[in-house]
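Encoded as structure tokens, the structure appears first; notes follow it.
One protein chain omitted, others in place.
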Amino acid sequence: MQRIGVFVCWCGSNIAATVDVKKVAETLGKEPCVVYYENYQYMCSEEGQNKIINAIHEHKLSGIVICSCSPRMHEATFRRTAQKAGLNPYMVEIANIREQCSWIHKDMATATEKAIILGRAAIAKVHLNTPLQAGESPVVKRALVIGGGIAGIQTALDIADAGFEVDIVEKKPTIGGKMSQIDKTFPTLDCSACILTPKMVDVAQNEKIHIYSYSEVAAVKGFVGNFDVTIKRKARYVKEELCTGCGACTEKCPQKKVPNDFNLGLDNKHAIYIPFAQAVPKVATIDPDYCMMLKTGKCGVCSKVCAAGAIDYKQQDELVQQQYGAIVVATGYNPIDLKNYDEFAYSQSPDVVTSLEFERLTNAAGPTGGVLLRPSDRQHPHTIVFVQCVGSRESGEGCGKTYCSKICCMYTAKHAMLTREKYPDTEVYVFYIDVRTPGKNFDEFYRRAVEEYGVHYIKGMVGKVSPENGKLMVQASDLLDNKQLKIEADLVVLAAAIEPDPSARPLATMLTTQMDTNDFFTEAHPKLRPVESATAGIFLSGCCQGPKDIPETVSQASACAAKVIGLLAKDKLLGNPCVAESNELMCNGCSSCEKVCPYGAISYVDKEFKMPNRTIAVRRVANVNPAVCQGCGACTVACPSGAMDLKGFSNSQIMAEVDAICK
Amino acid sequence: MQEVIKQKAIELLSSGKADRVLGWKEGEFFYDITPAVFTDVKEIEEKFVYNAFCGPNFSKYLVAESRKDGKIAVFLKPCDTYSFQQLLKEHRILRDKVYAVGIPCDGMVDIEKIRQKKIKGITGVTEAGEVLQIDTIYGKKEVAKKDVLAERCENCKSKKHVVYDELIGEEGDVLDSHRFDLVEKIEAMSEEERFAFWQNELSRCIRCNACRNVCPACTCEKCVFDNPASGIDQKAAADSFEEKMFHIIRAFHVAGRCTDCGECSRVCPQNIPLHLLNRKFIKDINEFYGEYQAGADMETRAPLTDYQTDDCEPSVILTKGDQ
Amino acid sequence: MEQNNFKETVLRISGVNPKKCMRCGKCSGACPNYDEMEFHPHQFVSMVENGEIEKLMTSPSVYKCLTCFACVERCPRQVEPAKLIEAVRLCVIRQAGQNHLKPDQIPEMLDEDLPQQAIVSAFRKFTK
Partner (left out) sequence: MQVEKNFEPTVVAFCCNWCSYAGADLSGNNRIQYPANVKIIRIPCSCRLNPMFILRAFQRGADGVILCGCHPGDCHYTSGNYFARRRMTLLFSMLSFLGIEKERCRVEWVSAAEGAKFAATMNDFVATITRLGENKKLEDLRCKK
């Protein structure tokens, strides 16, 4: 039997002017199990709270009802008050007689009557309240960053800086990501490698950071604070700890016809390779699809020339098991495949390139040594056409993306500007639909391209590119001058839309995080929680969440790190005790609840039950992980047997409220 | 057909492929067929039947039977396979403990419909193709089988077996049925007419729970109506509301999981057309969220555990005219 | 046909929603007969949207369109300008004679040797 205390607040005159607080208190005092009632001017004041504490002590109250303002206002206050008096904070219920009564009604009799009913409903509920303990779970003080691009690098560095261990899992042989392929960065035109590679070195030298390069996440279990991750380290056929990165093997390898993916296939590499000079870790990797030794067993040159004895043709994929408190997704982006854009002749002419390929063609470490040459005949191009929005901003019915890829306007301005600066004899045309330059110093940058560098910006989409006699005929309309242009170009550069990395979708499934229809990860709140996923403990960094440029990526990466540090700084996580709970005796194991859970908090176990006649039956039953459950209650309605209930908002509590109101 | 199935039952048992066989045998009356678990060949030879009264759907029995030691063989009519697969999908039946034999069905007969034809004192019914020969204490009579089919068989939705280990006879197809005709007719009534219709039907309910007990979707370890903690436990209907509440909640609990097997209406001693409530949900689900047949496969998400961001709003009910 | 309903008619016949156009001009960029035209594919879309159908109907541009559907194929937003042009052409035809040919005029035009199919197709053509 509960011993309930009722406290009616006047809220100055806010409540008392329209509600007869004395009458409310007295009437509610007559309700069953109510052993104490009181009304006071400001229940939330220290004086008011002391009244509650004293009453709890004096009358041995087991539950209290406060008739006051909205629980969104002071529920937490009164819960703390109860706790101070030694009462479980979840034995407090609030009847909202201010926002939902005194403030919206004018007639005192009506408002008083309603206040009494609301009080009754709260009393009915508190009758059925049970003390709840917020579950505690320890936090593993280690973070996992998936993806070693600039987003992952920045997040890892910031987390490590706060003193926590970080592991980076990168699927390529080196970290660095897309930024390592870029030549210069807008709007300052500083060299990308010059600002990125020191960070990569920082990562390599940081004792708190461990890099799993050439590795992938294979499985994720667990929940916030306690993720259990399996990392697959792909066989690179080189012992990472022995390789000194001297490069002798890569020079001597006889297999030289391997398309160089770092240069986007614009040149070739050897079957054993180090992607680029500043790679981290600087370790060679053998491409098993091309290595003669691995394919036919005949060669072994690299093994012979390796002074460190690092080559191991028998290396196998290896699975590493590791615990983490937080996981950061930084899987980045890729330009879309342009196979469906044949009107731009991408597959017909090597001189039609994507912007990323153009970056490699202008990069000093690229296939042309930084001299801008056409891929087809290695001649200097004199007319270059840039086409914007290839595959972006489409209706979604075709093969393109509905969103704006955001970075193309700026990098195209950069390309155009750099080309004109280095090769003033080149005519540069940029065909645009809109030029979008929101960002610090961005529009100024674009205007400089037009005004100082004489780049021809033409509003209108290119309709057709056709290779003719070693040239590229570009047909486009100039919408502002209302004429059709035919430009004989030497090089056409397509600003391909960017899309999330294909590894993101299976990863989202493993992490039980949500994605939008474009496979970008969905943030917990588009405005207020932009770096967290809806799944606790999973954070988002960089382009996996949406198209971003480098400054934005880095600031999001640091924001993400701040959130991770905030989580890892805690020794224990205190959960929300109002979570779902499954009654094993009633559970059918039918999986209905699991399907509606947005957090993947429900799993199933086979459990033995003692049955009549000393028999034992094994049944599949649902198990809610209270650390993951957020307490929405979707499962409680999906459950046909009523085995699933929500603490703090149980079926019987809500029905008691219904009964009290409808009486 | 009875002999073929009987021989199969004997073969399964004697070859050791199954330790028990779930089949039909005669109950109190020849038309009152009940499910039975056979464990020896002799019993099968004597008692096993398969005829036009073998309505009972065995799927639900497998929830308990598949948890016992050894393997159980079961005979499933096309519509039974849907219930069977739905229960597999809900992890209620352990698949590897069951040997499922799909058997053909050309409709089950409703004894009440024969009686409605003023045929009294029935002592036996034999099938002769399209015609039923009926022995009565007043002599022999004949009726066309199609005239006395159970409602659910008149509106048979599928002759296809969706899951089995072995199939006797040929595979059938999913049929175009007129099963929603009556639902549509009720929808077309006025609100007051609908209320009167259901008041008349549901007020006959004696809360015997037969519909729940036979329903292959109602396999809860503990039914909410038997659970004092659920707040809706009732042993008997005290007034007209509780009948409605019972049937609404029951229909809602099986919505999206009901395969429309029609067992609820078959067993109702008061002849309440309970299947109409389930069909109403099925029809709504099909209209609002796209065609869905519970038990048709193992993969598709049940409509109530799924959503589309552009689903219709509940206010669609208001704009559906007077339904 | 009422004059002010032209836009509605064109939209109905073509099934095109010109509001989907983002003014990128790829249709005009792709058009092989651009130079012959007074109004270009992208202008067609905006003129239909602005209700300037009569201007289009009287322009020779309507007949310069080769109906190659390059614009339909290339449009990133599935606006389908060629279908609009075709609809404008149909408007011209419909307005020109309502029905060129009435059924009761047919008997007197009949010729013993005229194949049945020719009569039917002529009727279709002239009543368009």
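To keep things simple, chains are lettered A, B and C as they appear, and every chain counts its residues starting from 1.
Convention: contacts are C-beta pairs under 8 Å (C-beta built on N, C-alpha and C of every residue); 3 or more make two chains touch, one makes a residue touch a chain.
Source: prediction; values computed, not measured.
The absent chain, not drawn in this view, touches the displayed chains A, B throughout the complex. When the whole complex is considered, the residue among B:L13, B:A255, B:I272 or B:A296 that touches the unshown chain is B:A255. Only one residue from A:C191, A:A218, A:M292 or A:A634 touches the chain missing from this view: A:A634. Against the chain not displayed here, chain B makes contact via residues 183, 186-187, 191-199, 231-232, 238-239, 241-242, 244-245, 248-249, 251-252, 255, 277, 280-281, 284-285, 288-289, 303-309, 311-318, 323. For chain A, the residues in touch with the chain missing from this view are 70-73, 96, 98-101, 103-107, 110-111, 113-114, 117-118, 121, 514, 522, 534, 578, 596, 598, 630-634, 636-638, 646, 649, 651, 654-655, 657-659, 661-663.
In this text, only the chains that are shown with their structure count from here on.
Centrality by C-alpha centroid: the chain sitting nearest the overall protein C-alpha mean is A.
Of all chains, the one whose CA centroid is most distant from that of chain B is C. The centroid of the Cα atoms in chain A and the matching centroid in chain C are 50 Å apart. Looking at chain A, one finds that none of its residues touch two or more other chains.
Listing the residues of chain C that touch chain A in their complex gives 20, 22-31, 34-35, 40, 42-43, 70, 73-74, 76-78. For chain B in complex with chain A, the residues that touch the partner chain are 67, 90-92, 219-224, 227, 229-231, 253-254, 257, 301-302, 304-306. Those residues of chain A that touch chain C in the complex are listed here as 343, 389, 393-395, 397-398, 400, 431, 433, 459-464, 475-479, 482, 484.
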